[in-house]
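Here's the structure, in C-alpha coordinates; my notes come after.
Other chains of the complex are left out, but the ones given are in their true place.
Letters are used for the chains, namely A and B, taken in the order the chains are written, and counting of residues starts over at 1 for each.
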Amino acid sequence: MMGVERRSMILSDEEKKNTAYHEAGHALVAAMTPGADPVHKVTIIPRGMALGLTMQLPEDDKHTYTREYLEAMLAVLMGGRSAEEIFLGHITTGAGNDIERATDIARNMVCEWGMSELGPLAYGKKEEAIFLGREIAQHRDYSEDTAIQIDKEVKRIVNGGYENAKNLLSKNRDTLERIAQALLEREVIDANEVKLLMEGKPLPEKPRTPPTPPPQAAPSTDPKVVRPELRPRAWIHPRRKPGESVSDSS
Amino acid sequence: MMGVERRSMILSDEEKKNTAYHEAGHALVAAMTPGADPVHKVTIIPRGMALGLTMQLPEDDKHTYTREYLEAMLAVLMGGRSAEEIFLGHITTGAGNDIERATDIARNMVCEWGMSELGPLAYGKKEEAIFLGREIAQHRDYSEDTAIQIDKEVKRIVNGGYENAKNLLSKNRDTLERIAQALLEREVIDANEVKLLMEGKPLPEKPRTPPTPPPQAAPSTDPKVVRPELRPRAWIHPRRKPGESVSDSS
(Lines give C-alpha, C1' and ligand atoms only; values in the text may rest on other atoms or scores of the structure.)
Protein backbone atom coordinates (compact mmCIF):
# COMPACT_ATOMS: atom_id res chain seq x y z
CA MET A 1 0.00 0.00 0.00
CA MET A 2 1.04 3.58 -0.45
CA GLY A 3 0.43 4.72 3.10
CA VAL A 4 -2.09 7.22 4.26
CA GLU A 5 -1.89 10.77 2.96
CA ARG A 6 -0.45 13.10 5.58
CA ARG A 7 -1.90 16.46 4.71
CA SER A 8 -1.12 17.59 8.25
CA MET A 9 2.63 17.45 7.54
CA ILE A 10 3.76 20.99 6.91
CA LEU A 11 6.32 21.47 4.18
CA SER A 12 8.01 24.77 3.57
CA ASP A 13 7.58 26.28 0.10
CA GLU A 14 11.23 25.48 -0.51
CA GLU A 15 10.73 21.78 0.24
CA LYS A 16 7.53 21.64 -1.79
CA LYS A 17 9.41 23.04 -4.77
CA ASN A 18 12.28 20.58 -4.24
CA THR A 19 9.83 17.73 -4.08
CA ALA A 20 7.93 18.82 -7.16
CA TYR A 21 11.07 18.97 -9.30
CA HIS A 22 12.40 15.71 -7.83
CA GLU A 23 9.20 13.81 -8.62
CA ALA A 24 8.87 15.51 -12.00
CA GLY A 25 12.34 14.16 -12.77
CA HIS A 26 11.30 10.58 -11.95
CA ALA A 27 8.10 10.98 -13.93
CA LEU A 28 9.58 12.48 -17.08
CA VAL A 29 12.40 9.93 -17.31
CA ALA A 30 9.87 7.13 -16.79
CA ALA A 31 7.59 8.56 -19.45
CA MET A 32 10.33 9.01 -22.05
CA THR A 33 12.60 5.98 -21.57
CA PRO A 34 11.79 3.10 -23.91
CA GLY A 35 11.02 -0.06 -21.96
CA ALA A 36 10.30 1.69 -18.67
CA ASP A 37 6.95 0.99 -17.05
CA PRO A 38 4.42 3.75 -17.79
CA VAL A 39 3.79 6.52 -15.27
CA HIS A 40 0.55 6.02 -13.34
CA LYS A 41 0.44 8.96 -10.96
CA VAL A 42 2.71 11.62 -9.50
CA THR A 43 2.07 13.43 -6.24
CA ILE A 44 3.69 15.79 -3.76
CA ILE A 45 1.19 15.07 -0.99
CA PRO A 46 3.20 13.46 1.80
CA ARG A 47 2.31 9.85 2.56
CA GLY A 48 3.86 7.96 5.46
CA MET A 49 7.59 8.68 5.31
CA ALA A 50 7.51 10.03 1.78
CA LEU A 51 7.36 13.69 0.84
CA GLY A 52 6.26 12.79 -2.68
CA LEU A 53 5.73 9.77 -4.89
CA THR A 54 5.94 8.74 -8.53
CA MET A 55 4.11 5.56 -9.42
CA GLN A 56 4.75 3.43 -12.47
CA LEU A 57 2.28 0.75 -13.54
CA PRO A 58 3.67 -2.17 -15.58
CA GLU A 59 1.61 -3.19 -18.59
CA ASP A 60 1.90 -6.85 -17.72
CA ASP A 61 3.08 -9.04 -14.86
CA LYS A 62 6.83 -9.43 -15.02
CA HIS A 63 8.57 -12.48 -13.57
CA THR A 64 11.97 -11.80 -15.05
CA TYR A 65 13.66 -8.61 -16.12
CA THR A 66 15.81 -7.93 -19.13
CA ARG A 67 18.97 -5.89 -18.84
CA GLU A 68 17.29 -3.11 -20.84
CA TYR A 69 14.39 -2.97 -18.40
CA LEU A 70 16.78 -2.74 -15.45
CA GLU A 71 18.78 0.02 -17.11
CA ALA A 72 15.57 1.95 -17.71
CA MET A 73 14.69 1.52 -14.05
CA LEU A 74 18.08 2.92 -13.04
CA ALA A 75 17.54 5.98 -15.21
CA VAL A 76 14.12 6.53 -13.62
CA LEU A 77 15.60 6.21 -10.12
CA MET A 78 18.30 8.75 -10.99
CA GLY A 79 15.72 11.13 -12.48
CA GLY A 80 14.95 12.73 -9.12
CA ARG A 81 18.51 13.67 -8.21
CA SER A 82 19.20 14.76 -11.80
CA ALA A 83 16.25 17.14 -11.75
CA GLU A 84 17.43 18.68 -8.46
CA GLU A 85 20.85 19.23 -9.94
CA ILE A 86 19.74 20.70 -13.26
CA PHE A 87 16.74 22.77 -12.23
CA LEU A 88 17.39 23.76 -8.63
CA GLY A 89 21.16 24.08 -8.64
CA HIS A 90 21.54 22.09 -5.44
CA ILE A 91 21.27 18.49 -4.36
CA THR A 92 19.49 17.21 -1.28
CA THR A 93 19.38 14.20 0.99
CA GLY A 94 15.99 13.33 -0.49
CA ALA A 95 17.63 11.15 -3.14
CA GLY A 96 19.14 8.80 -0.54
CA ASN A 97 16.55 6.10 -1.00
CA ASP A 98 16.76 6.26 -4.80
CA ILE A 99 20.53 5.95 -4.56
CA GLU A 100 20.30 2.93 -2.27
CA ARG A 101 17.85 1.14 -4.56
CA ALA A 102 19.81 1.91 -7.71
CA THR A 103 23.01 0.61 -6.13
CA ASP A 104 21.24 -2.56 -5.04
CA ILE A 105 19.91 -3.21 -8.54
CA ALA A 106 23.30 -2.56 -10.15
CA ARG A 107 25.02 -4.80 -7.62
CA ASN A 108 22.56 -7.60 -8.36
CA MET A 109 23.14 -7.14 -12.09
CA VAL A 110 26.86 -7.70 -11.50
CA CYS A 111 26.81 -10.25 -8.67
CA GLU A 112 23.73 -12.37 -9.27
CA TRP A 113 22.47 -11.93 -12.80
CA GLY A 114 25.68 -12.05 -14.80
CA MET A 115 25.03 -8.73 -16.58
CA SER A 116 28.49 -7.15 -16.47
CA GLU A 117 32.11 -7.53 -17.55
CA LEU A 118 32.53 -10.07 -14.74
CA GLY A 119 30.56 -12.63 -16.69
CA PRO A 120 27.94 -15.21 -15.77
CA LEU A 121 29.25 -15.91 -12.26
CA ALA A 122 27.74 -15.36 -8.84
CA TYR A 123 29.76 -13.24 -6.41
CA GLY A 124 29.05 -13.35 -2.69
CA LYS A 125 27.10 -15.91 -0.77
CA LYS A 126 23.97 -15.08 1.16
CA GLU A 127 23.94 -16.11 4.79
CA GLU A 128 20.81 -16.65 6.74
CA ALA A 129 20.37 -15.63 10.33
CA ILE A 130 20.51 -18.59 12.63
CA PHE A 131 17.55 -17.61 14.71
CA LEU A 132 15.04 -15.98 12.47
CA GLY A 133 15.79 -17.44 9.10
CA ARG A 134 16.31 -13.98 7.64
CA GLU A 135 19.17 -13.21 5.36
CA ILE A 136 21.47 -10.96 7.31
CA ALA A 137 24.68 -10.67 5.45
CA GLN A 138 26.14 -11.17 2.05
CA HIS A 139 29.12 -13.40 2.73
CA ARG A 140 32.10 -12.20 0.73
CA ASP A 141 33.77 -15.19 -0.85
CA TYR A 142 35.92 -13.44 -3.41
CA SER A 143 39.31 -11.76 -3.50
CA GLU A 144 40.11 -8.09 -3.13
CA ASP A 145 40.91 -7.96 -6.85
CA THR A 146 37.44 -9.17 -7.68
CA ALA A 147 35.96 -6.69 -5.20
CA ILE A 148 37.66 -3.87 -7.08
CA GLN A 149 36.22 -5.09 -10.39
CA ILE A 150 32.75 -5.40 -8.88
CA ASP A 151 32.94 -1.84 -7.51
CA LYS A 152 33.98 -0.54 -10.92
CA GLU A 153 31.15 -2.26 -12.72
CA VAL A 154 28.52 -1.26 -10.18
CA LYS A 155 29.68 2.33 -10.39
CA ARG A 156 29.73 2.25 -14.18
CA ILE A 157 26.17 0.91 -14.29
CA VAL A 158 24.69 3.39 -11.81
CA ASN A 159 26.54 6.28 -13.43
CA GLY A 160 25.14 5.10 -16.77
CA GLY A 161 21.62 5.48 -15.44
CA TYR A 162 22.51 8.88 -14.02
CA GLU A 163 23.93 10.10 -17.34
CA ASN A 164 20.88 8.84 -19.19
CA ALA A 165 18.59 10.70 -16.81
CA LYS A 166 20.62 13.92 -17.01
CA ASN A 167 20.75 13.83 -20.81
CA LEU A 168 17.06 13.23 -21.13
CA LEU A 169 16.13 15.99 -18.68
CA SER A 170 18.59 18.49 -20.18
CA LYS A 171 16.96 18.02 -23.57
CA ASN A 172 13.44 18.40 -22.16
CA ARG A 173 13.76 21.31 -19.78
CA ASP A 174 10.47 22.92 -20.70
CA THR A 175 8.51 19.73 -20.25
CA LEU A 176 9.97 19.15 -16.85
CA GLU A 177 9.21 22.70 -15.80
CA ARG A 178 5.60 22.21 -16.86
CA ILE A 179 5.25 18.98 -14.89
CA ALA A 180 6.83 20.49 -11.79
CA GLN A 181 4.64 23.57 -11.97
CA ALA A 182 1.54 21.42 -12.42
CA LEU A 183 2.54 19.44 -9.33
CA LEU A 184 2.97 22.61 -7.30
CA GLU A 185 -0.47 23.78 -8.43
CA ARG A 186 -2.43 20.54 -8.24
CA GLU A 187 -0.32 18.33 -5.91
CA VAL A 188 -1.41 15.21 -7.85
CA ILE A 189 -1.31 14.53 -11.58
CA ASP A 190 -2.26 11.32 -13.33
CA ALA A 191 -0.99 9.47 -16.40
CA ASN A 192 -3.20 11.40 -18.77
CA GLU A 193 -2.18 14.75 -17.36
CA VAL A 194 1.51 13.85 -17.65
CA LYS A 195 0.82 13.05 -21.30
CA LEU A 196 -0.91 16.39 -21.88
CA LEU A 197 1.97 18.25 -20.21
CA MET A 198 4.50 16.42 -22.37
CA GLU A 199 2.53 17.45 -25.44
CA GLY A 200 2.48 21.04 -24.23
CA LYS A 201 -1.29 21.02 -23.92
CA PRO A 202 -3.24 22.71 -21.13
CA LEU A 203 -4.62 20.60 -18.32
CA PRO A 204 -8.38 20.41 -17.84
CA GLU A 205 -9.86 22.15 -14.80
CA LYS A 206 -9.80 19.86 -11.81
CA PRO A 207 -11.74 19.96 -8.58
CA ARG A 208 -9.40 19.85 -5.58
CA THR A 209 -11.94 18.38 -3.17
CA PRO A 210 -12.04 15.66 -2.16
CA PRO A 211 -8.38 14.67 -2.46
CA THR A 212 -7.48 11.72 -4.58
CA PRO A 213 -8.15 8.56 -2.59
CA PRO A 214 -5.40 5.98 -2.37
CA PRO A 215 -5.71 3.35 -5.09
CA GLN A 216 -7.85 0.34 -4.23
CA ALA A 217 -6.18 -3.03 -4.06
CA ALA A 218 -7.86 -4.38 -7.16
CA PRO A 219 -5.98 -7.53 -8.17
CA SER A 220 -4.20 -6.68 -11.35
CA THR A 221 -4.94 -3.20 -12.58
CA ASP A 222 -4.05 -1.00 -9.64
CA PRO A 223 -0.49 -0.33 -8.61
CA LYS A 224 0.97 -1.57 -5.37
CA VAL A 225 3.97 -0.27 -3.54
CA VAL A 226 6.67 -2.83 -3.72
CA ARG A 227 10.33 -3.09 -3.01
CA PRO A 228 12.70 -3.95 -5.89
CA GLU A 229 13.50 -7.34 -4.41
CA LEU A 230 9.88 -8.40 -4.68
CA ARG A 231 7.86 -8.86 -7.83
CA PRO A 232 6.66 -5.37 -8.58
CA ARG A 233 3.27 -4.60 -9.94
CA ALA A 234 4.04 -0.91 -9.87
CA TRP A 235 7.20 1.00 -9.15
CA ILE A 236 6.92 3.88 -6.77
CA HIS A 237 9.71 6.32 -6.20
CA PRO A 238 9.09 8.07 -2.92
CA ARG A 239 11.18 11.00 -1.81
CA ARG A 240 12.02 10.30 1.77
CA LYS A 241 13.36 12.24 4.69
CA PRO A 242 16.95 11.39 5.62
CA GLY A 243 17.72 9.06 8.45
CA GLU A 244 14.33 7.47 8.62
CA SER A 245 14.10 3.77 8.23
CA VAL A 246 12.40 2.64 5.09
CA SER A 247 9.53 0.24 5.31
CA ASP A 248 6.82 -1.04 3.05
CA SER A 249 4.20 0.99 4.81
CA SER A 250 5.13 4.10 2.85
CA MET B 1 9.44 -33.20 -6.24
CA MET B 2 8.91 -30.77 -9.05
CA GLY B 3 6.22 -28.70 -7.41
CA VAL B 4 2.65 -28.36 -8.50
CA GLU B 5 1.91 -26.96 -11.93
CA ARG B 6 0.68 -23.40 -11.69
CA ARG B 7 -1.43 -22.94 -14.79
CA SER B 8 -3.08 -19.97 -13.06
CA MET B 9 0.15 -17.97 -13.28
CA ILE B 10 -0.20 -15.62 -16.21
CA LEU B 11 2.89 -15.12 -18.32
CA SER B 12 3.04 -12.51 -21.02
CA ASP B 13 3.82 -13.75 -24.52
CA GLU B 14 7.22 -12.13 -24.19
CA GLU B 15 8.03 -14.09 -21.04
CA LYS B 16 6.71 -17.31 -22.52
CA LYS B 17 9.02 -16.84 -25.48
CA ASN B 18 11.96 -16.04 -23.22
CA THR B 19 11.26 -19.13 -21.17
CA ALA B 20 10.89 -21.37 -24.21
CA TYR B 21 14.26 -20.34 -25.64
CA HIS B 22 15.92 -20.48 -22.21
CA GLU B 23 14.71 -24.04 -21.57
CA ALA B 24 15.44 -25.07 -25.16
CA GLY B 25 19.01 -23.91 -24.53
CA HIS B 26 19.35 -26.14 -21.46
CA ALA B 27 17.78 -29.05 -23.31
CA LEU B 28 19.82 -28.88 -26.49
CA VAL B 29 23.13 -28.54 -24.68
CA ALA B 30 22.18 -31.46 -22.44
CA ALA B 31 21.19 -33.56 -25.44
CA MET B 32 24.35 -32.84 -27.43
CA THR B 33 27.12 -32.76 -24.81
CA PRO B 34 28.94 -36.09 -24.43
CA GLY B 35 28.74 -37.35 -20.85
CA ALA B 36 25.82 -35.15 -19.84
CA ASP B 37 22.78 -36.90 -18.38
CA PRO B 38 20.04 -37.42 -21.00
CA VAL B 39 17.12 -35.02 -21.25
CA HIS B 40 13.93 -36.44 -19.74
CA LYS B 41 11.41 -33.67 -20.20
CA VAL B 42 11.24 -29.94 -20.95
CA THR B 43 8.33 -27.69 -20.02
CA ILE B 44 7.31 -24.04 -19.91
CA ILE B 45 4.37 -24.63 -17.59
CA PRO B 46 5.17 -22.76 -14.37
CA ARG B 47 5.66 -24.92 -11.32
CA GLY B 48 6.20 -23.46 -7.87
CA MET B 49 8.78 -20.73 -8.28
CA ALA B 50 9.90 -21.84 -11.71
CA LEU B 51 8.68 -20.42 -15.01
CA GLY B 52 9.99 -23.46 -16.86
CA LEU B 53 11.99 -26.62 -16.27
CA THR B 54 14.41 -28.91 -18.06
CA MET B 55 14.84 -32.32 -16.50
CA GLN B 56 17.79 -34.64 -17.04
CA LEU B 57 17.61 -38.28 -15.99
CA PRO B 58 20.93 -40.01 -15.24
CA GLU B 59 21.33 -43.48 -16.71
CA ASP B 60 22.71 -44.85 -13.46
CA ASP B 61 23.12 -43.80 -9.85
CA LYS B 62 26.19 -41.64 -9.50
CA HIS B 63 28.11 -41.44 -6.24
CA THR B 64 31.10 -39.61 -7.58
CA TYR B 65 31.52 -37.29 -10.53
CA THR B 66 34.33 -37.03 -13.00
CA ARG B 67 35.67 -33.68 -14.11
CA GLU B 68 34.22 -34.30 -17.58
CA TYR B 69 30.76 -34.88 -16.12
CA LEU B 70 30.98 -31.65 -14.09
CA GLU B 71 32.12 -29.68 -17.12
CA ALA B 72 29.16 -31.04 -19.08
CA MET B 73 26.86 -29.97 -16.28
CA LEU B 74 28.32 -26.46 -16.38
CA ALA B 75 27.66 -26.25 -20.12
CA VAL B 76 24.06 -27.38 -19.59
CA LEU B 77 23.56 -24.79 -16.84
CA MET B 78 24.93 -22.07 -19.12
CA GLY B 79 22.71 -23.21 -22.00
CA GLY B 80 19.76 -21.11 -20.85
CA ARG B 81 21.59 -17.79 -20.71
CA SER B 82 23.42 -18.59 -23.95
CA ALA B 83 20.16 -19.18 -25.76
CA GLU B 84 18.73 -15.87 -24.52
CA GLU B 85 21.81 -14.08 -25.75
CA ILE B 86 22.01 -15.71 -29.18
CA PHE B 87 18.35 -16.03 -30.11
CA LEU B 88 16.61 -13.18 -28.27
CA GLY B 89 19.31 -10.53 -28.31
CA HIS B 90 18.86 -9.73 -24.65
CA ILE B 91 19.67 -11.33 -21.34
CA THR B 92 17.35 -11.63 -18.35
CA THR B 93 17.42 -12.18 -14.64
CA GLY B 94 15.98 -15.66 -15.21
CA ALA B 95 19.47 -17.16 -15.41
CA GLY B 96 20.31 -16.10 -11.84
CA ASN B 97 19.77 -19.54 -10.35
CA ASP B 98 21.77 -21.27 -13.10
CA ILE B 99 24.61 -18.82 -12.52
CA GLU B 100 24.60 -19.46 -8.77
CA ARG B 101 24.67 -23.23 -9.22
CA ALA B 102 27.39 -23.14 -11.86
CA THR B 103 29.56 -20.93 -9.67
CA ASP B 104 29.06 -23.29 -6.73
CA ILE B 105 30.10 -26.31 -8.78
CA ALA B 106 33.17 -24.55 -10.19
CA ARG B 107 34.18 -23.36 -6.73
CA ASN B 108 33.91 -26.89 -5.38
CA MET B 109 36.01 -28.16 -8.28
CA VAL B 110 38.75 -25.72 -7.28
CA CYS B 111 38.42 -25.70 -3.48
CA GLU B 112 37.32 -29.22 -2.56
CA TRP B 113 37.94 -31.62 -5.41
CA GLY B 114 41.39 -30.57 -6.56
CA MET B 115 40.36 -30.09 -10.20
CA SER B 116 42.21 -26.87 -11.08
CA GLU B 117 45.61 -25.25 -11.38
CA LEU B 118 45.64 -24.92 -7.59
CA GLY B 119 46.25 -28.64 -7.23
CA PRO B 120 44.95 -31.32 -4.89
CA LEU B 121 44.49 -29.04 -1.88
CA ALA B 122 41.42 -28.00 0.07
CA TYR B 123 40.80 -24.24 0.36
CA GLY B 124 38.47 -22.88 3.02
CA LYS B 125 37.20 -24.60 6.08
CA LYS B 126 33.54 -25.24 6.69
CA GLU B 127 32.16 -24.02 9.97
CA GLU B 128 29.08 -25.39 11.55
CA ALA B 129 26.55 -23.27 13.33
CA ILE B 130 26.80 -23.70 17.05
CA PHE B 131 23.11 -24.03 17.65
CA LEU B 132 21.63 -25.92 14.77
CA GLY B 133 24.50 -27.93 13.47
CA ARG B 134 24.08 -26.39 10.04
CA GLU B 135 27.01 -25.22 8.03
CA ILE B 136 26.78 -21.44 7.94
CA ALA B 137 30.00 -20.12 6.62
CA GLN B 138 32.99 -21.16 4.65
CA HIS B 139 35.87 -20.10 6.87
CA ARG B 140 38.56 -18.48 4.75
CA ASP B 141 41.90 -19.83 5.85
CA TYR B 142 44.03 -18.76 2.92
CA SER B 143 45.87 -15.64 1.84
CA GLU B 144 44.67 -12.91 -0.47
CA ASP B 145 47.08 -14.21 -3.13
CA THR B 146 45.41 -17.58 -3.03
CA ALA B 147 41.99 -15.93 -3.13
CA ILE B 148 42.98 -14.23 -6.38
CA GLN B 149 44.07 -17.54 -7.88
CA ILE B 150 40.85 -19.23 -6.79
CA ASP B 151 38.77 -16.45 -8.36
CA LYS B 152 40.69 -16.80 -11.61
CA GLU B 153 40.21 -20.53 -11.80
CA VAL B 154 36.53 -20.42 -10.86
CA LYS B 155 35.95 -17.77 -13.53
CA ARG B 156 37.91 -19.76 -16.10
CA ILE B 157 35.88 -22.89 -15.41
CA VAL B 158 32.46 -21.23 -15.52
CA ASN B 159 33.40 -19.27 -18.64
CA GLY B 160 34.53 -22.54 -20.20
CA GLY B 161 31.06 -23.97 -19.71
CA TYR B 162 29.55 -20.79 -21.10
CA GLU B 163 31.74 -20.87 -24.21
CA ASN B 164 30.92 -24.54 -24.76
CA ALA B 165 27.22 -23.80 -24.57
CA LYS B 166 27.43 -20.81 -26.89
CA ASN B 167 29.48 -22.69 -29.47
CA LEU B 168 27.13 -25.63 -29.46
CA LEU B 169 24.01 -23.46 -29.78
CA SER B 170 25.54 -21.25 -32.46
CA LYS B 171 26.20 -24.32 -34.59
CA ASN B 172 22.69 -25.69 -34.04
CA ARG B 173 20.49 -22.66 -34.47
CA ASP B 174 17.80 -24.41 -36.44
CA THR B 175 17.47 -27.23 -33.94
CA LEU B 176 17.11 -24.84 -31.06
CA GLU B 177 14.49 -22.84 -32.94
CA ARG B 178 12.52 -26.05 -33.51
CA ILE B 179 12.67 -27.03 -29.84
CA ALA B 180 11.67 -23.55 -28.67
CA GLN B 181 8.77 -23.39 -31.13
CA ALA B 182 7.60 -26.84 -30.07
CA LEU B 183 7.66 -25.69 -26.43
CA LEU B 184 5.60 -22.62 -27.29
CA GLU B 185 3.08 -24.81 -29.11
CA ARG B 186 2.90 -27.78 -26.74
CA GLU B 187 4.28 -26.39 -23.43
CA VAL B 188 5.77 -29.82 -22.59
CA ILE B 189 8.00 -32.07 -24.69
CA ASP B 190 9.54 -35.33 -23.65
CA ALA B 191 12.81 -37.10 -24.39
CA ASN B 192 11.52 -38.72 -27.55
CA GLU B 193 10.13 -35.48 -28.92
CA VAL B 194 13.44 -33.72 -28.29
CA LYS B 195 15.10 -36.49 -30.28
CA LEU B 196 12.64 -36.09 -33.18
CA LEU B 197 13.17 -32.33 -33.19
CA MET B 198 16.92 -32.78 -33.26
CA GLU B 199 16.55 -35.09 -36.24
CA GLY B 200 14.35 -32.50 -37.94
CA LYS B 201 11.38 -34.84 -37.94
CA PRO B 202 7.78 -33.76 -37.32
CA LEU B 203 6.24 -34.39 -33.92
CA PRO B 204 3.24 -36.67 -33.65
CA GLU B 205 -0.12 -35.11 -32.85
CA LYS B 206 -0.59 -34.81 -29.12
CA PRO B 207 -3.69 -34.33 -27.03
CA ARG B 208 -3.36 -31.30 -24.75
CA THR B 209 -5.84 -32.49 -22.15
CA PRO B 210 -5.25 -33.52 -19.48
CA PRO B 211 -1.91 -31.86 -18.78
CA THR B 212 1.08 -34.03 -18.06
CA PRO B 213 0.94 -35.11 -14.43
CA PRO B 214 4.04 -34.65 -12.35
CA PRO B 215 6.24 -37.75 -12.38
CA GLN B 216 5.50 -40.36 -9.72
CA ALA B 217 8.14 -41.02 -7.11
CA ALA B 218 9.03 -44.48 -8.36
CA PRO B 219 12.29 -45.47 -6.73
CA SER B 220 14.86 -45.47 -9.47
CA THR B 221 13.44 -44.67 -12.85
CA ASP B 222 11.70 -41.37 -12.33
CA PRO B 223 13.55 -38.12 -11.93
CA LYS B 224 13.59 -36.21 -8.71
CA VAL B 225 14.36 -32.58 -8.21
CA VAL B 226 17.60 -32.32 -6.38
CA ARG B 227 20.11 -29.70 -5.51
CA PRO B 228 23.69 -30.10 -6.79
CA GLU B 229 25.03 -30.70 -3.30
CA LEU B 230 22.89 -33.81 -2.94
CA ARG B 231 23.13 -36.99 -4.93
CA PRO B 232 21.06 -36.23 -7.98
CA ARG B 233 18.83 -38.73 -9.65
CA ALA B 234 17.79 -36.15 -12.17
CA TRP B 235 18.98 -32.65 -12.88
CA ILE B 236 16.35 -30.02 -13.29
CA HIS B 237 17.11 -26.56 -14.53
CA PRO B 238 14.25 -24.31 -13.52
CA ARG B 239 14.01 -20.76 -14.75
CA ARG B 240 13.17 -18.75 -11.71
CA LYS B 241 11.90 -15.29 -10.98
CA PRO B 242 14.51 -12.96 -9.52
CA GLY B 243 14.68 -12.28 -5.84
CA GLU B 244 12.69 -15.30 -4.81
CA SER B 245 14.29 -17.69 -2.44
CA VAL B 246 15.07 -21.03 -3.94
CA SER B 247 13.80 -24.13 -2.25
CA ASP B 248 13.38 -27.77 -3.07
CA SER B 249 9.67 -27.40 -3.42
CA SER B 250 10.02 -26.07 -6.94
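The definition used in the following text is that contacts are C-beta pairs under 8 Å (C-beta built on N, C-alpha and C of every residue); 3 or more make two chains touch, one makes a residue touch a chain.
Owing to the predicted nature of the structure, the values given are computational and were not obtained by experimental measurement.
Student: Give the total number of copies in the whole complex, keeping in mind that only 2 of the identical chains are shown in place.
Tutor: Assembly-level count of identical protein chains is 6.
Quick note on the criterion: only the chains that are shown with their structure count from here on.
Student: In degrees and to the nearest 5, what turn takes the CA positions of subunit A onto those of subunit B?
Tutor: 60
Student: For subunit A versus subunit B, what separation do you get between their C-alpha means, in angstrom?
Tutor: Inter-chain centre distance comes to 34 Å.
Student: Which positions of subunit A touch subunit B when the two form their complex?
Tutor: Where subunit A meets subunit B, its residues are 60-68, 70, 108, 112-115, 118-123, 125, 127-128, 130-131, 139, 141-146, 228-231.
Student: Can you list the residues on subunit B that touch subunit A in the complex?
Tutor: 9-12, 14-15, 18, 51, 78, 81, 90-96, 98-100, 102-104, 106-107, 129, 131-132, 136-138, 140, 144, 147-148, 150-151, 154-155, 158-159, 162, 239, 241-244
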